[in-house]
Each structure stands twice: as structure tokens, then as C-alpha cells.
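Heads up, this is only part of the complex; the chains shown haven't been moved.
Chain nomenclature is as follows: A and B, assigned in order of appearance, with residue numbering initiated at 1 for each chain independently.
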Amino acid sequence: MELLEKVRAGKITPEQGLDKLKNLPFEDLGFARVDHHRALRQGFPEVIFAPGKKPEQVVAIVKSLLRQKSNVLVTRSNQETFDKVRKLTKKAQFHDAARAISIVQDTKVYGDGTIYIVCAGTSDIPVAEEAALTARIMGNRVETTFDVGVAGIHRLLNIREALTQASVVVVVAGMEGALASVVGGLLSVPVIAVPTSIGYGSSFGGLSSLLAMLNSCSSNVVVVNIDNGFGAGYVASLINRKRKNA
Amino acid sequence: MELLEKVRAGKITPEQGLDKLKNLPFEDLGFARVDHHRALRQGFPEVIFAPGKKPEQVVAIVKSLLRQKSNVLVTRSNQETFDKVRKLTKKAQFHDAARAISIVQDTKVYGDGTIYIVCAGTSDIPVAEEAALTARIMGNRVETTFDVGVAGIHRLLNIREALTQASVVVVVAGMEGALASVVGGLLSVPVIAVPTSIGYGSSFGGLSSLLAMLNSCSSNVVVVNIDNGFGAGYVASLINRKRKNA
């Protein structure tokens, strides 16, 4: 609407208006069209999914993003790429457990409550850590408890009270993914379930936990892709975000 | 904790304490153990998933639930069951498009903002209506627009501004499910994607849209089971719920 107003006011020609609309929001690196759009929304990080990109490509995108003042997150990355990114800025940090690079430029808290992240087994930790890092970089208080699988349900009941204090809970689990349903049944807040590829044989790369979570009898469970810790942390942050009106 | 306190205070014996803990929250109908637990949480409806239950069983469960003062929702039901439920209470209503029975006893608004529900095609409407009814019965303002598939993207762009006002958006789509990604890309609030079984051939009963939604490149998309309009409306309501602290 604003753009058309400017055109009417003669401040810009229609051609300029259209050009603005088209050119502003991204920068064309040839192999990538870097979106600077999100930077306009406070508290949203710029995110690069590293697999399939060469280290030099990641570095070039990071360089372009650093012109904004928002936080930057590189997921599924490695030490080699980090070493290259590190040369761009001292703020870059490598998170081994989460396999991610972060560059924090904005430390404001944007979240209202607490995001609680649990995972079923030790092997699920990388995915849970990715979710936690994402939620933290988006300005949230995050709590985590790992290895609370349903085979020893007392370990889960032990943190039940803490879970009920959270405004949203992320459940990370492979194998049969039952943890999502059990946690969902205990709570009345949204539960974001992340199936993982942990398992063997008929887990079929995470299919077993994915299907289990999609078919959860707990009505408050929603699901993201297998191993998608980032997505879970991202949506948890959106849910936990302070209301404009509040 | 309260229970143990009462035991210590000698108000109830330990045996009574344990009995209370076990017996209070549900009523055993033999074929069903009706949960009265949720009634304690304001604004949560009692929900019966009708398939696989005989009309008499649905009626018996409804009867048990009516002792609470919360709203009741029977999903995937039909006229025959409704006729029987109607005899229990005049408040019962049948929602043809949503294939659901509602009994409204609590009309308070529990939601902060608006829940916007869109669907891709005419055939997706029943699932979208189920989501809308669920959200309404849980005390939310709901807006809907149907038939905004991506093949004619101007129909979607037409409601873009309205969508950005919502606090959470539900996207219902079958076939290739691309609508979830496109809507997700336009917004910065959580998007709950509901794949539907609409399609033929290689849609494999909704598998195509389910996989598309799980693999969405829009980070704010979470997914529920195929055709699960109820679940989407339920979680949308939890996200939209007023904060205790706010």
C-alpha cells in the first residue's frame, strides 16, 4: 500500500516503484538469492542450511547477511566451514553438540515464557541441541532434559512439574517416538514433536517415530520433519513470542 | 503435592489418598474410561472421536461428560448418532460440513487474537470446517477462506493482508500441499499444516501432501496427521490462548 501511495504522490515513478518492490528484499549472489527480508522483523535470525553448499558459498552468504544486525545461524555445519566463517567475525561460535555455527549480534529476550526441550535418548541429543540453540538465538529462555525415554517413565515423571511451567515443549525422540504422546498427555500447552532417525531395522530412517508422532492420541502434538531440530526450535520461538497486544 | 499434604494433616488416610488419585480423573464405562480430567482446565472441550464407536457408546460417553460444564465435541460423526445425542440435550447441534456434533455450555472467549483457516480446494472444506469448529468451541475468533490453491496464486495474495493479522494460521490442503509452504513464506506466525486425503493416483491417500508439508522450506510450518482438522484447530487454540502473565 505504501508503495502505491508514493507513486501517486509522484515521489517515485511507477517504474521505480516496481523496481523497488522487486529488488529490495534480496541480494543475488548467483548461486543464492540472499533474503534480507527477515531482518526487518526483530528477533528473527538469518539461517543457512549448510548441506549441499560449499564452505565458500556459506561464507559468501554469511558475509552478505552480516550487513544486517540480526543473529546468524548455520545449521548442519562443521569445523572446516566454521574456521572459514571465523575469519569474517570473532563473534562466530561453533556448537559441537548441535553441529551449528552461531553469530550473535542481538541478545534481547523476545520470548514470554520458557521453552522446555526433552529428548528420549543420548543419541537424540544433537537434534535436541539444535532446537535449543535455535530457540536461544531467537531470544528465549530454554530448559533441557535429555534421556527421559518412556521405558523408564519415572525419569520423565521426575520433571513433570517443571514441564507444566513451560509455555511450549519440544519433544525429540527416535525409535517408537512414544515420548511425544506421553508428554503431550501430561500437559496442556503445545508440544512440538521431532522424530529422529535414531534406531535401526524397521525404524526405516525415522519413519517409525514420524508416523507415531503424526498419529499421537494426544491432541496437543504437532510434528516437524525427521531430525529437524531447527524447525522445532523456530516454531517454539514463534509460539513463545510476546504478544503485541499484551 | 496437595494430596500428600492432606495425608500428612491427617485429613485423609493414605489409602484414601491413593484411591482419590486413582479414581477421580475418569469414569469407567467398561468399553471406555471417560476422562473428567480436562474439565478442570477452563476452556478445554471434551472430545469424542466417533469412528469405531457405536452410537450407543457415543451417547453413553456424552452423558457422562455432560456432568461437567465444559463444551462437548463429537468428531467424524453422523446424523444417526446426532439424533440419539439430541435426546440428551437440546444444546446439541449437528455441523454438516464439519461432520461433527457440538454441545456448547461455555461461550467465554479464551483466545487473544484471531485464528485464520484457509484451504486449497472445495474438497478440502470438511477438514477445514472441523478445524474451524474446534477452534470456535474452544473460545476463539476464527476467520476462514476456502479454495485458495496455488495454481491461481492471486486468490491467495488477495487475502494476504488479512492473514498477517492472525496470531496463528491453519492451512488445509491435499494433492501437492504446496499451499502450506507459500502461506508459511508470507507470514511470521506459526502455520499449522493439515494434509488431506484429497487427490488420486500418486497422492496415495494424502501421502503426497503430508510429505510436502513435512519437507516445507518455510521454517514456521508444523504438521498434523492427514485429515486431522480437529488437531489443527486444537493446537491453534492453545497457541492463541491468553497468557497467564499477560
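The working rule: contacts are C-beta pairs under 8 Å (C-beta built on N, C-alpha and C of every residue); 3 or more make two chains touch, one makes a residue touch a chain.
What you see is a predicted model, and the numbers here were worked out from it, not measured in a lab.
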item: Oligomeric state of the whole complex, in copies, if 2 are shown; value: 8
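Here is the rule we go by: only the chains that are shown with their structure count from here on.
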item: Contact footprint of subunit A on subunit B as seen in their complex; value: 38, 41, 44, 47, 112-113, 167, 188-190, 192, 210, 214-215, 219-226, 230-231, 234-235, 238-239, 243, 245-246
